[in-house]
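A protein chain is absent from this complex, but the other protein chains hold their places.
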Amino acid sequence: MLHYIGKRLLQLIPVLLGMTFIVFMIIRAIPGDPAQVILGQLASKEAIEALRGKLGLDNPWYTQYFDYLIGLFKGDLGESMRTVQPVADEIWPYLAATFELALFAIIIAVIIGVNAGIISAWFQNSWFDYLAMVIALIGVSMPIFWLGLLEQWFFGIELQWLPTSGREEVRNPVSAVTNLYVLDTIINGRFDQLGQVLKHLVLPGIALATIPMAIIARMTRSSMLEVMRADFVRTARAKGQKMFWVVYKHALKNAIIPVLTVIGLQTGLLLGGAILTETIFSWPGIGRYIYEAIQFRDYPVIQSGILVVAFIFVMINLLVDILYGLIDPRIKYD
Amino acid sequence: MTESKLILEVKNLQTSFFTDDGVIPSVDNVDFHVREGEILGIVGESGCGKSVTSLSIMGLVPSPPGKITNGQILFRGKDLTKLSEREMRNVRGNDIAMIFQEPMTSLNPLFTIGNQLIEAITLHKKDWSRKQAKARAIEMMKLVGLPRAEELIKEYPHQLSGGMRQRVMIAMALVCDPQLLIADEPTTALDVTIQAQILKLMRELNERLNTAVILITHDLGVVAETCERVVVMYAGKVVEEGLVETIFNNPQHPYTKGLIASVPDMRYKKQRLYSIQGNVPKPGTVKEGCRFAARCESVFGRCTEENPPLYETSEGHKTRCFLYDEKEILVNDKTAATS
Amino acid sequence: MVPNSTIKTVAVKEKSTGPWLDAWRSFRKNKVALVGAGIVLFFVFLAIFGPLLAPQGINEQSIKDHRLLPPSSEFWFGTDDFGRDIFSRIIHGARISLGVGFFSVIGSVIVGSILGIIAGYYGKWVDMIISRVFDIMLAFPSILLAIAVVSVLGPSLRNALIAIAIINVPNFGRLIRSKVLSIKEEEYITSAKAIGMKDMRILFSHILPNSMAPVIVAGSLAIASAIIEAAALGFLGLGAQAPAPEWGKMLADARVVLRNAPWAMIFPGLAIMLTVLGFNLMGDGLRDALDPRMKN
Amino acid sequence: MTKPLLQVEGLKKYFPIHKGLLGKQTGFVKAVDDVSFYVNEGETLGIVGESGCGKSTTGRMLMRLLEPTEGKVTFEGKELTNLSSSNMRKVRREIQMVFQDPYASLNPRHNVEKILTEPLIVHNIGDAKSRRKKVYDFLEIVGLSSYHAKRYPHQFSGGQRQRIGIARALMTNPKLIIADEPVSALDVSIQAQVLNLMQDLQKELKLTYIFIAHDLGVVRHISDRVGVMYLGRMAELATSESLYADPLHPYTKALLSAVPVPDPEYKREQIILEGDIPSPSNPPTGCTFHTRCPFKMDACTTIVPKLEEVKPGHFVACHLYNELAQH
Partner (left out) sequence: ACSSDDTSSEQPKKEDEGTTEKETSSTGNKVLIFGRGGDSVSLDPIAVTDGESFKVTQNVFETLLNFGEQDTTIHEGLATKWEPSEDGLTYTFTLREGVKFHDGTDFNAEAVVKNFERWASGSEDKFPYYASMFGGFKDDEGHVIESVTADGDYTVVFKLKRAQAPFLKNIAMSPFGIASPTAFESAGEKFGDSPVGTGPFKFVEWKRNDSITIEKFADYWADGLPKLDKIIFRSIPDNSARLNALLTGEIDLADGVNPADGKTVEGDSNLQLFERPSMNVGYLGLTTTRPPFDNVKVRQAINYAIDKQSIIDAFFEGRAEIAKNPMPPSISGYNEDIPGYEYDPAKAKALLAEAGFADGFEMELWAMPVPRPYMPDGTKVAEVIQKNLEDIGVKAKIVSYEWATYLEKARNGEADAFMLGWTGDNGDADNFIYVLLDQDNIGSNNYTYYSNEDLHKILIEAQTEVDEDKRNELYKQAQEIIYKDAPWVPLAHSTPLLAGKADLTGFLPHPTGSDKLTNVDFK
């Protein structure tokens, strides 16, 4: 098993290297000069040249690339051109913010999606099935930024139930330990804050959860339908097992593997793909961090930011693969 | 042969599937019975309704689209079709157990053998401890001739060969001492030498535990070697029923005759096999008359117009064919079944 | 002697068929899918004839007289902050959204198919490289990739289309590759080899047509997501440029006046949702019709 | 004695087992291990054996649908194993194959006419018109009607599909047909139809068959000679009379006694083998059957028995007969 993980990690290297290369080439193809952006409209040509020199931007691209790579191998993600902070130091709070949101969203999505899928499959062609699947379809058909705006409008402005921006009650700020605020409030023993933090998670969480929830529900349903026809399900029933356990024990465990893949993929996608939600809900997340870095041509942040997101994405997929092995004894890792 | 008590009576059973193409009675007016301790064979070609019949008995017809639309299934006098799902659960695995055709897919691949066996036990022996259940599981595994039972219990189905899996299935079926075991093509997926092992095991268990068995197969050889009585099905109907010897030596229904004649015999070489022309009709396509009429060599006018009833041609030997009408032994279906 | 010529094959009257025709029949039975196809057709109709049907053009400003009017009998969906008829703009916008969805997917299908077939058929290191590139692209957060691509090319509808096509390439590539790999193992491929068929012919006459069904399904679903992606890019200002009535851009433009004129945001959003829903419903129906495994 | 149409010598197929993601090769599945036999023109050679013993692999290697690891296949004096792939394709006109699963072996998106025309196109036989005619002729020959030509595989019953498969194999007027379990998927009553058809065609078109099956009754019925395979090796090879009347190899004996006979009165001493078939990736040493053999001797665990002619035309690979011969 460890051996397998090691091997998979080794295999990651070319993918991530390829990734750095592609990102590197793309961002350098984007017109716009970081030095210019940093120095603003006022800057003179000389100033820009000077800064370019300092940032190493006047080296040939391959030198820049290899410098970056060498840094990477030393565990150095580079330094933001704009804030002059090491990306490695700067990135965590953003990542944590998105991670918390994505996790929250995916938990909602999994709990509701998986159960809706199961019940739909169990009572195939019932009104619940139709309703759940129509809702799921509408869910995947909704532009989330639109949903986010409607949510803000309705729950935030009209009903005033839930906060529409940020991660915390600013008047009562969470003192960050891990930057995962839910965890932090618990560590700090501030359960009053926990409630607030959770409240802040609700609206962006729902906006973000909608699509994965719908996808998971549909996937679970079709996977369950397939499994429910399997012989071993009939065997379980023939033993006299209750339908509930047949479904939730025998069928679910078998149906969950393709669902897990989807969950893994979606979690990974949420991490990098939450830009719009993060913008609408003013969530200080990694997506916006990178998006802004693109706007400011902050090359090291773009490069390392995308690299970190991609790394997490592949790690989640690795985790999913390992989970397969735990669920399915037929899968052997060696 | 001593007359023993009836354990199961299937009367007039009709199970239909409600599909997009209409209602298809896949099992139509099926009557048969099983006596205590006997092995009843049900033979017939693919799609003739063998599995649906057995699933009907277990109350496991996939629904929707399937449904028992008529008839009774009396298990020790109790009509199973009238039981609630809850009551039915107590019957399943406890009174009537079932094993399926595919040993490869009938076990849940993600749970250990032990887990699945123990589940079968604790479902019905609520007061048993896990330890007791485990002991019982091991005992049953030994009974069906599985080696290294103590270790096997921790293994997963994919680590076992087909034959071993089928033995596990049998052990699982017998774990609560059912009175009736339904085996739906239990050896079809196995190799001949392994099939021989399993059939031998089933015969032995039947003798030792006196469990009644319904053995469903399409292999006439298996029936001939294993069963006492046999029911021949064709396109959802029982076409002939009788003792094994009678059926093989004196088949009456043209389909049974053709079937027996078309099997190549390993013992001698026929120049040319007998073959029944045509195909089995698609279920639901034959509305009027005998379902075999289109393929029958002895077909005559009445066959395509009327539905032949079962004629009892001699004690316990029944045939659904107008050819035996002349012999004036028309028996009412119902009286035949209850006798 | 003709053996067994006595067999009377009962000539049951059968409808003319073919795999596609059968699929159509089973599709036709699926009411939900039909609703989806209906919605799609409706929008396709709008896309084609919209300019003729719309009461107004896309840029008939009337800032002084008709600014931000609520829905009324004259302006069904109200007007925007230029005093333009939102209803007319949505009708015109159908062409943009469907166009982006359709052409970007066509682009990804073509590129993805070529790469997927090459990878699946030639295997070995070619497969290795192509698959790794797909891995890389998939690990890339797609919206960021799209943003980056548009940033490189400059924001415009065409470039948004290209960006969306690019991010979808690995999906189709992988799909086709896995399909090619699995079909390669089918018995009818062996039987084609057994009659002495050449590899290229097998590829084009057997493997490709048989891998198309999932591509069609995935394609119709991908159109749905491409429409949303285009809207998202439009929303970020990276898609169609003014005064094009792209729905996402209309949404973005309407944000500013959300409080005074919610209709300016509700209707374009609904249009997106409905179109996407149509494609999703249709795609689902197609999957059921084309993928025999989904049949009960 | 007629000249063999096909001669197989020392045929082997070892499938490498790759483990792990880096694909390190960790061993072999010895699917076929040193098999030799010949087929005479006009005869039917049956090959039986239990699942996974290498029957299909053997069949496929004869046509080089699988490349043999080792060994020689000679067809009409040509050594097939040396041919270039384009020459091999030409030979495939002479050797055709009928597959077990009549559904899977027909392209679901092609109609019958297309399926049947394809071999003609591939081998450039005739023009469009003559091809069409030939298709309709062969449809008749295998007992289908011309109106079936426009239909698709899923609209046929299993037996009919197998007829299409057979018709396709016949399109190029082959000499040899390798039938890999052509009736295993069919019901008894349909199986009889197809077997009869194949026999009739053989007589009429002077075909040679290699008939692979696991049903001993079927093999007996159709074959002139029968080879019994066990774990990639040929255990016994003899004329079908000799084999069924007097099986020599303990495995053949057990096999024959295990087959259920549809006759309740037929009583015999059954030899029920213990245990399971070993895995071909880790076959037993010596005689691969020794793990289940009731007559196991010391030599069996170490020495691989050779297939030797014990009686005229009756070959067996078993140390019991080696010793007998020596004594």
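Letters A, B, C and D name the chains as they come in the text, with residue numbers starting at 1 for each one.
We adopt the following convention: a contact is a pair of C-beta atoms (placed from the backbone, for glycine too) under 8 Å apart; a residue touches a chain by one contact, two chains touch by 3 or more.
Quantities reported herein were computed from a predicted structural model and do not represent experimental measurements.
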- Query: Touched by the hidden chain, which of the shown chains?
  - Reply: A, C
- Item | Option from A:G6, A:G56, A:P173 or A:G195 whose C-beta touches the chain left out | A:P173
- Footprint left on chain A by the chain that the document does not show: 30-33, 35-47, 50-51, 54, 82-85, 90, 93-94, 97, 149, 152, 156-157, 160, 163-167, 169-171, 173, 176, 279-282, 284, 288-289, 292, 294-297
- Message: By the contact criterion defined above, which parts of chain C meet the unshown chain? Give residue numbers in ascending order.
- Response: 59, 61, 63-64, 67, 81-82, 150-151, 154-156, 237-238, 241-243, 253, 255-260
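Everything that follows uses one rule, which is that only the chains that are shown with their structure count from here on.
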- Pair joined by more contacting C-beta pairs (A-B or C-D): C-D
- Note on the structure: dist(centroid_CA(chain A), centroid_CA(chain B)) in Å evaluates to 53
- chain A to chain D: how many Å between their CA centres? 55
- Item | Length of the line joining the C-alpha centres of chain C and chain D, rounded to whole Å | 48
- Message: Two-or-more-chain contact residues of chain C, please, as numbers and ranges.
- Response: 4, 7, 9, 296
- Message: Show me the residue ranges of chain C that touch chain D in the complex, using the header's touch definition.
- Response: 1-5, 7, 9, 11, 14, 16-19, 22, 186-188, 190-198, 201, 205-206, 209-210
- Inside the complex, what are the residues of chain A that reach chain C? 14-15, 18-19, 22-23, 26-27, 29-31, 134, 137-138, 140-143, 145-146, 149-150, 153, 222, 225-226, 268-269, 271-273, 275-276, 287, 290-291, 294, 306, 309-310, 313-314
- Task: Enumerate the contact residues on chain C facing chain A in the complex.
- Result: 32, 132-133, 135-136, 139-144, 147-149, 151-152, 154, 224, 228, 231-232, 235-236, 248, 251, 255, 258, 262, 265, 269, 272-274, 276-277, 280-281, 284, 293-294, 296
